[in-house]
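Omission of a single protein chain aside, the complex is shown with its protein chains in their original locations.
Here is subunit A:
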Amino acid sequence: MSTLSFSLDPTAAQTTPSQRTQYPIVTGTSVVGLKYKGGVMLAADTLCSYGSMAKYKDARRIRTVGTNTIIGASGEYSDFQSIMDTLEGHTQDDVNYDDGHKSDAKSIHSYLRAIMYQRRSKMNPLWNDLVIAGSGFLGYVDKIGTTYEDDFIATGFGSYLAIPILRSKWRPDLTEGEARALLEDCLRVLFYRDCRALNRIQIAKVAEGETGVVSEPYELETNWEGAGFESTKGGMEGDGGW
């Protein structure tokens, strides 16, 4: 008796239902984004995890689409790469038409909404939460096709740990430097508390009237001397924090 989950006889009735993606394999964690005075900014670390293993430490999870849009992705990295291939194809199509039209962040956001919703409705989602930023625009799309726009957005663990910080610290008149410092604060907290995060990060921005730029990765300064990290927990002696 065969233990194969599929049959070699094409005429035989299928014994098990076909299964699509039910869980991600290689994943990136949070993406955080905000609007500031004169632009929009995104931040994410460069880690891709294989389950709980920190497998790839130089996975760039923020990329530009065309010249005026940036996208940050949490979730399955291969799905993100596939999405970017598709978007780059569309960008080239825009260039080929040669009529001066370019898709902006708003239309890319809407396009991704349609794709993500269609895929989840086929029970075969692209396993990503995406943050799309462009001139005056900051939007979110997740793996089931939910969308919203806001002044600040965070995905994954960031929605628990970064959103409270942003709610208390965000102002519409943040300068570029303040915006960057705020995002770094968010990612620093995420690095402390999210076990799938890394202190090596990238920041990206689309300033009003300028093209999108993604920084090279750099390391955040961290300080582990806080009382919360030093005190023992759960009655366990001498093993550091927890």
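Brief remarks follow.
What we mean here is this: contacts are C-beta pairs under 8 Å (C-beta built on N, C-alpha and C of every residue); 3 or more make two chains touch, one makes a residue touch a chain; residues count from 1.
Throughout what follows, contacts and distances are computed from a predicted model.
Per the UniProt record, the absent chain's protein name among "Replication protein A 14 kDa subunit B", "Proteasome subunit alpha type", "N-acetyltransferase domain-containing protein" or "CCAAT-binding factor domain-containing protein" is "Proteasome subunit alpha type".
The residue touching the chain not shown here, chosen from A:95, A:144, A:181 or A:213, is A:95.
Taking the whole complex into account, subunit A touches the unshown chain at residues 85, 89, 92, 95-96, 98.
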